[in-house]
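Here the complex is missing one protein chain, while the rest keep their positions.
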Amino acid sequence: MIITMKKEMPREEMGKMRAHFESLGLQVHEIPADEFYIFGLTGDTASLDESSIKASPWVEVVRRISVPYKLANRAFHPEDSLVQVADFKIGGQEKIVLMAGPCSVESEEQIIRIGTAVKECGASVLRGGAYKPRTSPYSFQGLGYEGILAMKKAKEKTGLPIISELMSSDKLEEFVENVDIIQIGARNMQNYDLLKAVGRTKKPILLKRALSATIEEWIMSAEYILSSGNPNVILCERGIRGFEKYTRNTMDLAVVPIIKQRTHLPIVIDPSHATGDWKLIEAVSLASIAAGADGLLIEAHDNPEKAWSDGAQSLKPEKLKELIPKAKLVAKAIGREL
Amino acid sequence: MIITMKKEMPREEMGKMRAHFESLGLQVHEIPADEFYIFGLTGDTASLDESSIKASPWVEVVRRISVPYKLANRAFHPEDSLVQVADFKIGGQEKIVLMAGPCSVESEEQIIRIGTAVKECGASVLRGGAYKPRTSPYSFQGLGYEGILAMKKAKEKTGLPIISELMSSDKLEEFVENVDIIQIGARNMQNYDLLKAVGRTKKPILLKRALSATIEEWIMSAEYILSSGNPNVILCERGIRGFEKYTRNTMDLAVVPIIKQRTHLPIVIDPSHATGDWKLIEAVSLASIAAGADGLLIEAHDNPEKAWSDGAQSLKPEKLKELIPKAKLVAKAIGREL
Amino acid sequence: MIITMKKEMPREEMGKMRAHFESLGLQVHEIPADEFYIFGLTGDTASLDESSIKASPWVEVVRRISVPYKLANRAFHPEDSLVQVADFKIGGQEKIVLMAGPCSVESEEQIIRIGTAVKECGASVLRGGAYKPRTSPYSFQGLGYEGILAMKKAKEKTGLPIISELMSSDKLEEFVENVDIIQIGARNMQNYDLLKAVGRTKKPILLKRALSATIEEWIMSAEYILSSGNPNVILCERGIRGFEKYTRNTMDLAVVPIIKQRTHLPIVIDPSHATGDWKLIEAVSLASIAAGADGLLIEAHDNPEKAWSDGAQSLKPEKLKELIPKAKLVAKAIGREL
Partner (left out) sequence: MIITMKKEMPREEMGKMRAHFESLGLQVHEIPADEFYIFGLTGDTASLDESSIKASPWVEVVRRISVPYKLANRAFHPEDSLVQVADFKIGGQEKIVLMAGPCSVESEEQIIRIGTAVKECGASVLRGGAYKPRTSPYSFQGLGYEGILAMKKAKEKTGLPIISELMSSDKLEEFVENVDIIQIGARNMQNYDLLKAVGRTKKPILLKRALSATIEEWIMSAEYILSSGNPNVILCERGIRGFEKYTRNTMDLAVVPIIKQRTHLPIVIDPSHATGDWKLIEAVSLASIAAGADGLLIEAHDNPEKAWSDGAQSLKPEKLKELIPKAKLVAKAIGREL
């Protein structure tokens, strides 16, 4: 950690500060500079609170040099983490996984019908929302437990493992029992009690990035799950909030190589939320694969104009069917398989 | 709601769409235009899902004309809502309220000491964090229930009502019993289960704006609480995420007149989080009052350099003491009192 | 254009407003609604100033339905525009073009050396900055005319056409004479005098998107060039400003299909500025091609650690050489060539 102090700082004050850091077991290196005094702190600075150091009227700048994540850090865990789901693995050089299904489960019949369709297209995980986080209290809030049971039926019929979003830890047991991958939605990325709760299970967790989370904050949320004991974390980028009006969100695909370089966790892209527009999904899906993503999470609906939510960003199965062979070719071009 | 359709849309398709809307009890007005077909929908469009309409390949643009919030809407509730806390009210033309205290409760002794100090400065609510949402799992997570009990002691000693952040609905009872105002933090602004839970109480709820929430989304989160039965909502702006590096967050004070014009709810400003820098708190506090805010929520600590969190954005009581007379003068200049 | 007015608006005022619009040759369609009065205006609304309509105290919302660009609009110009450069074309289904070279021209020797190297890698345009827009007045500002002459020499030696950034219209003649593609930088995207000036030539213009321009504003800047008489516009995305700290900029590849769907102009991606980090360039380049980009603009330097600017985001020729065969495979996967 680097601390810059004003030249007018009394030596005595500086001495007190140095003593304080040394009492915490840190090494303090003073760097003589013209305009400032500079301390370089080494040792285990992870527990230091930057904000308190900055509270001193003599301190100008406090900069952490080392990254704050440990368990997710590729530097300490060079090999790729693979997450086992049903009979396959996600991450590393494994097959790129396609997860698809409707935004909302609307009925048992619907989720079985769409599940069958996306399986035919090549999907290997079925997605479906039973508990829905909606901006408006007046919008459809999901079928709840009934939706989870409907998904379970769809799993039995299609053989596809299922993924669904958990919004509150009081439903955790229900999800652990019934669902193959637990999704933590963007709005709950920093709901730390929920992260700790899923961290105490061994279930695969798909952790979506919050709308305005930095990549570091997102990795730190993964760190909550990992440090609670669950190594099965899949990161999922779904676009961030920006000023653009032609898309629902802004998705920087540079996150794919960044996550790959900095962590050992698998990363999946959700082009439906990233764009909000089914006409953009194909291009963004192919780009995601080319960038190195380990999977795609696509909203699919056989009658999007009648969908209870997110129709505009759902692909019809026939469009999904067109996308898959192209996606396979791009995957092959970069030496992977889908 | 205005729907624009491509000129190439077959009349038959358009007829079907019209019939669909009419079957939902809406009136459909067709506007002849050169480049598009346009439908103007009137009636109760609140339950319509825009996204599904946009899913049609013929639809170009879907625009909602009416605002989606009802209970918070000043148009339907012209008089200011006042929220009763202890023996005073917040909102309308009531006295501007000052809430102050440390980011984290560190001990019973500390919160009593700081509580006493901020009361002397003129604060009428004591803030203190017992459950802390921290970006890192390795940072101090708060004293928990012990912290709540310490705050209660501070309340007994100082007579100040207390505000603290609730992170999870399983602690709701603890908060209802012990705390005067329940704070919902920025990270949980769209934790809808939590909003519904506090909406089922009658406690005053201070709802912070999320880092990247639009003003409309923030009001919609208030709507969750209001529509669950609790009218005692206080909005709190604490800065949004932006690209600026010299401040922790970006705070647009235009939210104050916007909230006042669009809703009837009180609004409080948190200049500590908005700036992240105690040297900026005074200017932003005075500006907030001039803009019409109903209160200030300021982090205060008597030894910020030793604070367990947020030291850099905490005012020392002596600085708070300097701020208050200036704040009183600005309040008077705009015809209010602090 | 849709205009919503408060229900309390006096009929007389509404009559005056209607008469005003009709006097401008527009058709006014009134839509009866419960909460508002609504006007739908049709006819040529392009010259209407939305802001003045909103100035009325009775007006709530003003929404333009039709897009404001005409010449760039694919609806009125369905076939792809191709831009001729030297003996090849950019856009449509043409070969994907690779433009590469140093951020700054440092000497004649340097630009010839790097030009030769990037040509060997497969580049078909040589980039180089002679006039440099630098944040600091104390940074290297470019070699100026000397740099342009050095590029010309490099063109003679390598046979590659050259692209360089024009910052001010008083150098326009110099550029028209010597340069094959004139680049308008992000900072000058809304320097309308400069846009009009290059619009009066027939040179190919590469128009970079400004750091915080919406896609619509960017297209409108292209419209300035097109409407001044120059059809040879190539759009170039180089990342927008966001809150992320791990990258220099944020680049949403969804712009590629959006530009392709809404306009007929070619689009090129600059992964160097988009990421600011050479370690991310390969992944973003492959993703750009998969998304459908017509070209790449990559900073390349044979000694980036000694580069006078932008070293961190420059690829060494040997890295560029590794990238090309992968890029060719991805291009082939989507049915194009590079």
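Order of writing sets the chain letters: A, B and C. Residues in each chain are counted from 1.
The working rule: a residue touches a chain if its C-beta (ideal position, glycine included) is under 8 Å from a C-beta of that chain, and two chains touch if they have at least 3 such contacts.
Just so it is clear, the structure is predicted and the values come from calculations on it, not from any experiment.
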Could you tell me which of B:I65, B:I240 or B:A300 touches the chain that is not displayed? B:I240
Among B:D80, B:E174 or B:E216, which one touches the chain that has been omitted from the display? B:E216
Touching the hidden chain, out of C:S107, C:S168 or C:Q261, is C:S168
May I ask you to list the residues on chain C that touch the chain which is not drawn? 46-47, 49-56, 68, 70, 133-141, 167-170, 187-188, 190-194, 211-212, 217, 220, 223-224, 227-228, 240-241, 276-278, 301, 304-314
If the missing chain were put back, which residues of chain A would it touch? 2, 4, 27, 29, 31-36, 38, 40, 42-43, 61, 63, 65-66, 75, 241-243
Quickly run down the residues of chain B that touch the omitted chain. 212, 214-216, 239-240, 242-247, 250-254, 256-258, 261-262, 274-275, 279-280, 282-284, 286-292, 326, 329-330, 332-334
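Here is the rule we go by: only the chains that are shown with their structure count from here on.
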Chain centroid nearest the full-protein CA centroid: A
Note, CA centroid farthest from chain C's centroid sits on chain B
Can we say the copies chain A and chain C touch using the same residue numbers, with more than half in common, or are the two sides different? same
Cα-centroid distance, chain A relative to chain B, in whole angstrom: 26
Round to the nearest whole Å and give the separation of the Cα centres of chain B and chain C. 38
What is the distance, in whole Å, between the centres of chain A and chain C, each centre taken as the mean of its C-alpha atoms? 31
Using the touch rule from the top of the page, what residues of chain B touch 2 or more other chains? 241
